[in-house]
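Structure in structure tokens, see below.
Left out: one protein chain. Kept in place: all the others.
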Amino acid sequence: MTTPPTVDDLAATLDALRARVPLVQSLTNIVSANFLTNVLLAAGASNAHIDNAHEAGDFARIAGGVLVNLGTPDDGTAAAFTRAAEAAHEAGTPWVLDPVGVGGLAWRTSLAADLLHHRPTAIRGNASEIIALAGLGGDTRGVDSADEAAAAVPAALALLDRAQAVSASGPVDHLVGRDRDGAIVGLRIAGGSAMLPRVTSTGCSLGGLVAAYLAVAATPLIGVATAHAHVAVAAEIAEENSSGPGSFAVAYLDALYAVDADTLRARARLEPLDLPTEDTK
Amino acid sequence: MTTPPTVDDLAATLDALRARVPLVQSLTNIVSANFLTNVLLAAGASNAHIDNAHEAGDFARIAGGVLVNLGTPDDGTAAAFTRAAEAAHEAGTPWVLDPVGVGGLAWRTSLAADLLHHRPTAIRGNASEIIALAGLGGDTRGVDSADEAAAAVPAALALLDRAQAVSASGPVDHLVGRDRDGAIVGLRIAGGSAMLPRVTSTGCSLGGLVAAYLAVAATPLIGVATAHAHVAVAAEIAEENSSGPGSFAVAYLDALYAVDADTLRARARLEPLDLPTEDTK
Partner (left out) sequence: MTTPPTVDDLAATLDALRARVPLVQSLTNIVSANFLTNVLLAAGASNAHIDNAHEAGDFARIAGGVLVNLGTPDDGTAAAFTRAAEAAHEAGTPWVLDPVGVGGLAWRTSLAADLLHHRPTAIRGNASEIIALAGLGGDTRGVDSADEAAAAVPAALALLDRAQAVSASGPVDHLVGRDRDGAIVGLRIAGGSAMLPRVTSTGCSLGGLVAAYLAVAATPLIGVATAHAHVAVAAEIAEENSSGPGSFAVAYLDALYAVDADTLRARARLEPLDLPTEDTK
């Protein structure tokens, strides 16, 4: 008998975020840096963007959580990624790998492979990135978009050798990790909005929010699930209050700020995810 | 008898963008990276910001269009600009040069001169940048702002030695290029809003949108013209729905999303541009 995260687990974790205001260290791309920070501030965390190799390692030892996002790496930030990941792993700071573009681009795919050695606490990506990162076949063309997150579940399970929780974003997000007894469990989180892919950095900023929730959650999977649910509920609310991608982005930040534990209890849409038996033994 | 682009050409090109959702590779400055991506997503394209020298060339071979914007170059991105431009030219990927600050700043002026060897499909800039890039005299002080885009027409025509279409942004945008028979033609596109210069990156993101439209347009000039008209109409609509530069930027993204082929037909303001006879032979 396994025990996937419940909506009460998530509500308690959101309350913990608001009470403790964890400090995230983000190493993210130049497209998302501003929006990601605003997402963290709106949700109830704080953020410092320390992405130079001189300082990234030291800061990762004192941060509440660290995000390493491969969106726009250069030689300088790539060195900082390694320092931050290494220091986070050594110091026990939870850290998140967001493997943007892995699979399609050779250099960053090699960076991601190196970073896996420092054992990210969580990995968040879209389906093709999760599949590529797991090395289960790089050609994800032809994956139907409605099914894509589901298609990444075997890859996500394979990555549990390296990380404690893995999520694949899509119209319905798919998450895998371990329950409090160490058993592998899965979770689907529905909701969100068709407007999310029309606003850049909604995915990258979810990665930052995962890092924030890892700092306060009882288990990595609960942390990842709370971030996904917070975002999905906020996006639903934002869609009701907007008339296009510009006003959606504004309403989304307002909604991330407004969503509280009661909102999450009322609106979060969690479903258990049946896992292939051979993977859950 | 020459045939400049018509509003029906533009409407068909907007429909093609929405149907094909071209993938732009942007190499742009850190000020505009987020807004430019949101402009592309709102308009109906997609974007990947691949600006490191390790990956920029490979990606330019598979992208639908490439933007090279000189806003905030450093040694690393400057190398990536060259790789992307070279690969785009070799692979036949349309690419856009946005010569931000060229003329007033020596290093990037030299970068721009080098990039011209890789024959951009289109060049988009403000009047002083187009004039400086053409080497027709760097001192653009004293150019009256109302006339500035018109003042750049001789320079734009001169740049048709290197590029297939050139546009100078201003209160009225001025565009030159070739029609389907290879004859040089010009076009003025009015509209827009006095609020556009009050929001940063509206010009840079237009450059990105040009790259998107080049991926689907029948000719480079039609692609450039559709981008300018889409933006001009969206800005007019945004001005009607906003009360300052903050709300204008939000309404502008909503309007880029809402404008369709019928809106473009109803509101785009194209006028033929009489060209000096010696340049049109």
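Remarks
Per-chain numbering from 1; labels A and B assigned in written order.
To be clear about the criterion, a contact is a pair of C-beta atoms (placed from the backbone, for glycine too) under 8 Å apart; a residue touches a chain by one contact, two chains touch by 3 or more.
Just so we're clear, the structure is a prediction, and the values are computed from it rather than from any experiment.
Residue-wise, the contact with the chain that is not shown comes from A:Asp51, picked out of A:Asp9, A:Asp51 or A:Glu148.
Chain A meets the missing chain through residues 30, 33-34, 37-38, 41-42, 47-52, 54-55, 58-59, 76-77, 249-255, 257-258.
One chain of the complex is left out; on chain B, the residues touching it are 29-35, 71-76, 101, 105-108, 197-201, 243-247, 249-250.
FYI, only the chains that are shown with their structure count from here on.
Matching the C-alpha atoms of chain A with those of chain B calls for a turn of 120 degrees, to the nearest 5. The geometric centre of chain A is 35 Å away from that of chain B, both derived from CA atoms.
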